[in-house]
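Note that one protein chain is taken out, while the other chains of the complex remain in position.
All chains are identified by letter, namely A, B and C, in their written order; residue positions are counted from 1 within each chain.
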Amino acid sequence: MMSLAEAVDRLVEDGDTVYLAGFTHLIPFAAGHEIIRQGKKDLTLCRATPDLIYDQMIAAGCARKVVFSWAGNPGVGLLRSFRKKAEAKEIELEEYTHYGMVARLWAGATNLPFFPLRSNIGSDLPAHNPNIKTVTCPYTGQVLSTVPALNPDVAVIHAQRADAQGNAHIWGIIGEQREAAFAARKVIITCEEIVSSEVIKSDPNRTLIPGFLVDAVVEEPWAAHPSYVQGYYDRDNDFYLEWDRISRSEEDLRAWLDEWVYGVSGRREYMARFGAERILKLRVNSQYSVPINLGSYR
Amino acid sequence: MMSLAEAVDRLVEDGDTVYLAGFTHLIPFAAGHEIIRQGKKDLTLCRATPDLIYDQMIAAGCARKVVFSWAGNPGVGLLRSFRKKAEAKEIELEEYTHYGMVARLWAGATNLPFFPLRSNIGSDLPAHNPNIKTVTCPYTGQVLSTVPALNPDVAVIHAQRADAQGNAHIWGIIGEQREAAFAARKVIITCEEIVSSEVIKSDPNRTLIPGFLVDAVVEEPWAAHPSYVQGYYDRDNDFYLEWDRISRSEEDLRAWLDEWVYGVSGRREYMARFGAERILKLRVNSQYSVPINLGSYR
Amino acid sequence: MKYSAAEMMTIAAARKIKDGDRVFVGIGMPNLACNLAMRLNAPNIEMIYEAGVIGANPSRLPLSIGDPCLVTGATSVCSMFDVFTFYLQRGLVDIGFLGAAQVDKYGNLNSTVIGDYDDPKVRLAGSGGACDIASLARQVFILLPHQPRRLPEKVDFITSPGFIGGRRERERLGLPGGGPTVVITDKGILEFDEEGEMVLVSIHPGVELEDVKANTGWDLKVSPSLTVTDPPTERELAILREELDPKGIYLKRGD
Partner (left out) sequence: MKYSAAEMMTIAAARKIKDGDRVFVGIGMPNLACNLAMRLNAPNIEMIYEAGVIGANPSRLPLSIGDPCLVTGATSVCSMFDVFTFYLQRGLVDIGFLGAAQVDKYGNLNSTVIGDYDDPKVRLAGSGGACDIASLARQVFILLPHQPRRLPEKVDFITSPGFIGGRRERERLGLPGGGPTVVITDKGILEFDEEGEMVLVSIHPGVELEDVKANTGWDLKVSPSLTVTDPPTERELAILREELDPKGIYLKRGD
């Protein structure tokens, strides 16, 4: 357990390949902002869905390259900083389909050098990405597309709850978090709450990431805002719309980064500035799972 | 929802390739006994661990072939009927490693024609199983072993709880149940209890098998005895030891089948004969998971 | 009763869904079409989201494809890798809905770039799951506005394969899914002939054939049995407006 600032300082280096995981849900915004604050650069940013967090990191100059499958503002439109720098060739792009991206991580997570999949064929993507190749099935003679394993230097995962060792419970949309943690050389877990190991061990099937993979565990409530945490807070859709406006002008964008990233020391200050009213707007009522009985065996 | 007798009658045909799933846990003994009772024959029995259930089905003459990776009586020794018929060449064998078997099911479950794995190489298994081949990685040039997809005609899965549509919650050791259900053409779910859909939907991450894959849902308490059901009852280790004695002599084996399989109409009668004392011996005290909050989003 | 082109599209899409279909859904129009079909012609459809949600039962209109309301009360939730392997590649998806910046006469879709890939005029979001859905779903339903620049003879980039250069080419490549079966625009409904080329089969009420042809980027084939799309019924519109999109977030009203 350490602070997020310490975790990013120790574990993220300039030039690293990083994967901030989470499909719409549990996006580790706090870690992304800390990476911006610490001025990390020349990063290869990998994510199926770059989302606002990579748009912000690209705008702040952290990225040399983006490896992705869908670079949009979900439910809103395009990512303006991504698009501007991509069109100006100021960032390099490497592009897959969603299945290709998660298959790359899965292969990396399981030490397979490649993964064969029944997609990509017939698309123009392989012609523009030499990393998409083919393999012939030794049984049927069919030609399948392949993607190479992806092993990021660092993965950042935001979880609902973890113990002090980093054993993490994640529920709701579980995206590619587990694959990212197993594929990466170094793993940072941020979580809404650190709980006792007894809570984790009460439901071992829920532990998607074992603590021994984890290099840093950080308790960081609201670390996923403006994305959401199932059972903890709602998605801030207003901000996703707002970002579309902010990122239209270089001036507004700089002002936003100055106020909300460079101008705060961390997530606590960010939330304080964010204010009680909007926090309350995003609260959710409780709806609990029916527990399972694991049984006590003597 | 139907009776197990009806499900087996409708869905299991002579000559079928069947997979009764479950690694030590949740082994669908009731379904296996029903298959014996209905005199199904020429079956290709697939299971990573044939366990007592396949030893009993082999003894009863259901099997033409066994596809497996470890044919032992777990914690006790060998499987006598399996061994006798294998040594006498009265059943055909097709053999993999555990990883190979579950990878075959996984490929079948995901419509990949093969799965590449970093095992088998250096073993004598591939030389004796022409279904184990190799593929060359298009990125590294490494040679990897491959196994072909396995798509059983019928899979039987025992679950802790399912709703009437067959949406099934399984916890504890989840073995290869999910892969078997997705790989098979027809799926029979037996479960300890049918619950309301609300219970299933209260924890969607726990639903390993969606109901639309399921052809028959059967509420069949104690269907896994003498194996166990996490949170419901303990493993009957005494019977695993007893089977070693019973299966020593053809006479004892016939007597056992007559009394416990042919001599009962189903699991209810089997348990009644089994008696209250032994049922009580296998009971477990409760130990519940800490619930998760899914949140109510409006 | 007046209605908008978007309402007509949504309703036409809903009618094409059969009871029991498993539908890979996006947000917006496809989500509304599925929910409408569930209340009318197809009560037992199963909605699958690429976020890994099976049998979603949303308590509000989802605003993103990973909205938390899709999870609470869903039948099953799995990882993205699992939804692409165990569901989509396994062949469990009957219908995938796709939109795109461009669709060509063979139903190929472009959501990657306008212009040259290496020097694009517009850099779009990219495939996401679209290429995977186009390759693996049993049928693909395409929804897009009917404009010449959206329907060119040849897309600038094939993000997601339709029939590529024709039905035989798709077959030769061995793609498991059946390819696109219908294109629904604000002007009409198009299907694919035995060559895999788009054919206009129905025109929405009040639209002229010449208007459709003028807004298509190639010499559009027209079915000899061309019909006029049945206009939205009162019931269809009522459900759409009162139950599904009461705030008009996704659909403009016709009145």
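We take it that contacts are C-beta pairs under 8 Å (C-beta built on N, C-alpha and C of every residue); 3 or more make two chains touch, one makes a residue touch a chain.
If you're wondering where the values come from, they're calculated on a predicted model, not measured in any experiment.
Taking the full assembly into account, the omitted chain touches A, B.
Touch with the chain omitted from the figure is made, among B:Lys40, B:His158 or B:Arg178, by B:Arg178.
Checked against the full complex, the one of B:His25, B:His169 or B:His225 touching the unshown chain is B:His25.
Check A:Thr44, A:Ser123, A:Asn167 or A:Ser227 against the missing chain and you find that the one touching it is A:Asn167. Check A:Leu93, A:Ala109 or A:Cys191 against the missing chain and you find that the one touching it is A:Ala109. For chain B, the residues in touch with the chain missing from this view are 23-25, 48-49, 68-72, 74-75, 78-79, 82-83, 86-87, 95-100, 102-103, 105-106, 117-125, 128, 142-143, 171-176, 178-179, 228, 230, 234-235, 237, 240, 284, 287. Touching residues on chain A toward the chain that is not drawn are 109-112, 167, 178, 182, 197, 200-201, 204-205, 207-208, 210-213, 294-298.
In the analysis below, only the chains that are shown with their structure count from here on.
Looking at which of A-C and B-C shares more C-beta pairs in contact, the answer is the pair A-C.
The geometric centre of chain A is 37 Å away from that of chain B, both derived from CA atoms.
Chain A and chain C, compared by their mean Cα positions, are separated by 28 Å.
Our note on geometry: chain B versus chain C, Cα centroid distance of 40 Å, whole angstroms. With touch defined as above, residues shared between interfaces to two or more other chains in chain A number as follows: 117-118, 142, 171-172, 174, 230, 234, 284, 287. Shared contact sites, meaning residues of chain C that touch two or more other chains, fall at 53, 67-68, 71-72, 77-78, 85, 89, 176.
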